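Below is the structure I would like to discuss, written out as structure tokens.
Note that this complex is displayed minus one protein chain, with the remaining chains in position.
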Amino acid sequence: MNNDIIRTSGLRKHFGKNEVLRGVDLAIPRGAVVGLLGSNGAGKSTLIKCLLGLLKISAGTATLMGEDPWNLSAHTKSRIGYVPQVVHLYPWMKVRQVIEYTGAFYANWDHAWCRELLDQWDLDGAAWIRNLSTGQLQRLGLILGMGHRPDLYLLDEPAASLDPSGRRSLLRSLLEITEDREHSILFSTHITSDLERIASHVAIMGNGVIDYFGELDELKDSVKRIRVHSPVDLPPDFSVPGALRTEINGDSAIVAVAAVNDEVIDGIRDRWDASVDVEDLNLEDIFLELHDAQ
Amino acid sequence: MLSKSALRQISGISKTYLMRPLMLCALLILGIGCAIFCFSSRSLRFRDSYSTPFDQNASDTFHDAQAFVRWSEDGTVHPEITAIDFTRMGSAIRTKPNDLGPRQAEVLPFGDLEQTLAQFPNLAKVQFDRDQLTQVAPTTLAALTSLRAISVLDVKVTAAHIAALSQVPSLEWISLQTIDLPASLEPLSTLPNLSSVCISNGPLSMSNGPMASPYRPETLVELNALPSLRELILRPQYLPGLGYFAGSKTPDPACDPVLKENCREVFADSQTLQRLWLGSNQSDAERNQLAVVAKTLPHVRVRPATYDSRKVLESRMAGGILMFATMVIMLQLTSQFSGPSAQLIPRFAPVHLGFFAAFITIATCAYALAISGRDLSLLPALATFASCVAVVAILHAMWSVVGMTGRQYAYWLPALIVVCVMYHPIAMNFAPPWWSAILDQFLMGVHPVVAMLLLATAALVLAGCLLLFSWQHRFWAEHAIAPAMTVGDLGARMSSLAWNRRDDRKSAAQIGRWNRRLQDTLAQPRATHRWIARMWRLGNSPAYIGAIMIIVAITFSFGSFFRVNGASAMDHMMVHHSVLMLLALPMLLIAMQCSGRRDTLARDILYPVARERWIGSVFLAVWTQLGSLLALAFIIANLQIGFLMQVPTPSHVLRGLVAAGALSVLGTGVILSVTLHRGIAWAIALGLVGLISTICVTMIIVDTGLGPSGAAAESVRQALHHPAVLPGIWIVAGVIFSLAYRQWQRTEFACV
């Protein structure tokens, strides 16, 4: 309990008749970099907003740094950094002014770091907010959310509007942050390549529940695609324990399996007298397999 | 209940207001207003448009009653006295105690009048109170060789008066203030130097006897016969019924059209008359008649004897509203509701300035049109409109220019101009005659010309201001229009940003880049057309503008529900409108500002402040802003009431204060509730609640009712005096406030 920076249990949220979160259970340890993966409309933004107290939880419990999200204390809020999907700023301010204005609220705002980030991310400090492009706004939003060096970062689709170089810069900055393992990051995305590098844990969300939560490496180790070649045509009732998706083409089959180990492979070899090739899947493939399995 | 940090926040917010030069101007104006308020408890009288010798230098006119009595007893000669005003001595002398009966006390000092005047050999001007002229020995009068001007204020001017006057050969000016002039003016033709005669209204008499109007044709003929008469002033006070006292069936000669008609006939062949001040020009009919007279007397300069006081009032009202409006704009620019530890209050809002300037201009013009009633024809109305726009533009531009120079005392300049606009009727008392002539020209109805001139001047001034700063860095010039910041301020800010970053090499490079950019901009040819347009465009969405228009139209057309009966009702109408606008404007502006912050609420709540504390500080900040603006409005409203109606009693003021306080609480609740709701229906519903309460509070502050007839108005007024009204308003305010507070506590800010 002490080590979990975010903990939810049976979290539900509905908007009128529409139930978006249907019982989310999550326990994120301190120092983890969690990628929240899910298709559009799965409820990622809603989950993050519930955790911050921007939305009221309909049922279930949640704690953020040990506190109820609806009534976060000032101290906790100073340790959280949130970057929303769409950043709302006053169009009549300039970039530098917005940063100074936001910085005035926090006791430990790192002005030098903000200036560095401005340079690094190629933002003009004297540009008007109303003239910024979406990508530039997103970058500014990131600076505003990170400038006070929070312990917990909550990023809602941070790289969605960034170009590849922007994305790379963002990842670099996030990697720098996580070097000391004291900082936790939860970021939601539907671009899997961002996660591969940086995430230590991955939470896959579908239809308002968390389908999988665990370490990324374990996920990659356990979800594999198996090609089965047998000398004779495979019967229609061919199945593999723990299969997510099975595709039979005459004497060969492609099976996506959730938990692969030697037992399973030997079992297939023995039972159907077939040769088995195990294929590694990257995160995108894993996500698609898990998603299609619904 | 108020913690230290809350107190600090309140003081921070209040300091923001008080530090603004605008607030200092406002305080100056209020100070002047209060000073005038203190010295006079009557409504102001507007100065006559002509000048008399008795207007100037009131300070060296001798009017010390006790000194006079002493001197008349000891017989000392005083060559330094050149002017005596007996009309101001009256009350002092009457209070002098003495052991004779009261009647004798009145008569006693003036018993010496026979010879006393001889003690003042250099006497040039004297103003006699009742009966005094006849008591002076004719030889005494004749011996005063410097005596040039005599004014007689009496119930009846008899042949004795005229005879006395005709004894003074050096007399140049005669002023007869009376409503009963049975005497013939023929003896006055012996006076060789008599060039000016003024006949104006005098005190009412209690007698039932018939009265001879000073304006009857016979008198006019006698005036025409005066050999050296150059200037004639006829300023009647028309009292209907007086003519009937005399049993006459003919119309009272003091009646304005009759007088003008008679003058036209009598003076048509005058050889010597150069200036004629005649009657009044309050309405179109009167103005037309005066024009006819002027045409008939081509060699005479014909002018009205009184100002068109209504026009003067209009301009003063507009000026007052304008001043208040400018004040509110500036306050809006420098304020926002902010979290407890925000240190930076943004001051850069050229777009907001543009929008509100446009709104205030439109509102001011609509108001000016409204108070002038509906008997203005189109062209003068447009002219009024144009002149209002022009005045607004000029003042804003001047303010910007002046503010930018950064000279500490330059901020007073626009304020002084507005003060002059507002208070020029009072200032007229001290102005030279040529100024009143110019103003008279303006008020005779050459509005369009003046309006065009004003507009042209405004355009020129604006262009000048913009061009003046075109060579500056664009960033500076754009910010210059936000008058809260001077060039010096801006420069200091830029260089302090640079100063803060002096330490690292990167910052040094950036400072170098910034300097180079500045040099480039200075060197490049001026491309001013683009950013001129940009600075004055309206930044807010059409929906807001539409909403403002609807509200203004509603306020404007309120007047058509109520019929105006007589001049005092007109005054009430004006004051009502004015106070309503004064109360509604701040609420409107703060609502605009709050709704502009709607999108950033989700950010604001994540700043390091607990939810309860943040909501509390939001409500507190909005209430503070609204409260201070309403307090200002309340003070101005009471000043206007004092000028136009009568001085409000303390209990009246207190009731108004309590009502205004309730309105500030209610307004806070309404504004903040509307901020969270995006629906139009809710905004309209709450807006109606706000509007109705504002109207009620207006009626309480002004302490008259409104209604289709006088009786209805009176019954409304009585209803508002019911003891349950004030507590009722407070209860409604409290309910709405707490509803809004609970709503904020329960809102999910991600959905706002």
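Think of it as A and B in the order they're written, each chain with its own count starting at 1.
Assume contacts are C-beta pairs under 8 Å (C-beta built on N, C-alpha and C of every residue); 3 or more make two chains touch, one makes a residue touch a chain.
Just so we're on the same page, contacts and distances are computed from a predicted model.
Missing chain, UniProt protein name, picked from "NADH-quinone oxidoreductase subunit N", "histidine kinase", "HTH-type transcriptional repressor YtrA" or "Peptidoglycan-associated lipoprotein": "HTH-type transcriptional repressor YtrA". The chain we do not see here touches A in the full complex.
In the complete assembly, the contact with the undisplayed chain comes from A:Arg181, out of A:His75, A:Arg181 or A:Arg271.
In the complete assembly, the contact with the undisplayed chain comes from A:Ala199, out of A:Met93, A:Ala199 or A:Ile226.
Interface note for the absent chain: among A:Asp233, A:Glu279 or A:Asp292, the touching residue is A:Glu279.
Within the complete assembly, A:Val33 is the residue of A:Val20, A:Val33 or A:Ile226 that touches the hidden chain. One chain is missing from the display, and on chain A it is touched by residues 33, 168, 171-172, 175, 178-179, 181, 193, 196-200, 216-217, 220-221, 224, 279-285.
The definition used in the following text is that only the chains that are shown with their structure count from here on.
We define each chain's centre as the mean of its Cα atoms; on that basis chain A and chain B are separated by 66 Å. Of all residues in chain A, only 49, 52-56, 70-75, 77-78, 80, 82, 84, 88-93, 96-97, 100-101, 104-107, 112, 115, 119, 126 touch chain B in the complex they form.
Taken together, the chain B residues at the contact with chain A in this complex read 339, 341-344, 346, 348-352, 475, 497, 501, 504, 506-507, 539, 599-600, 602-603, 605-611, 613, 746, 748-751.
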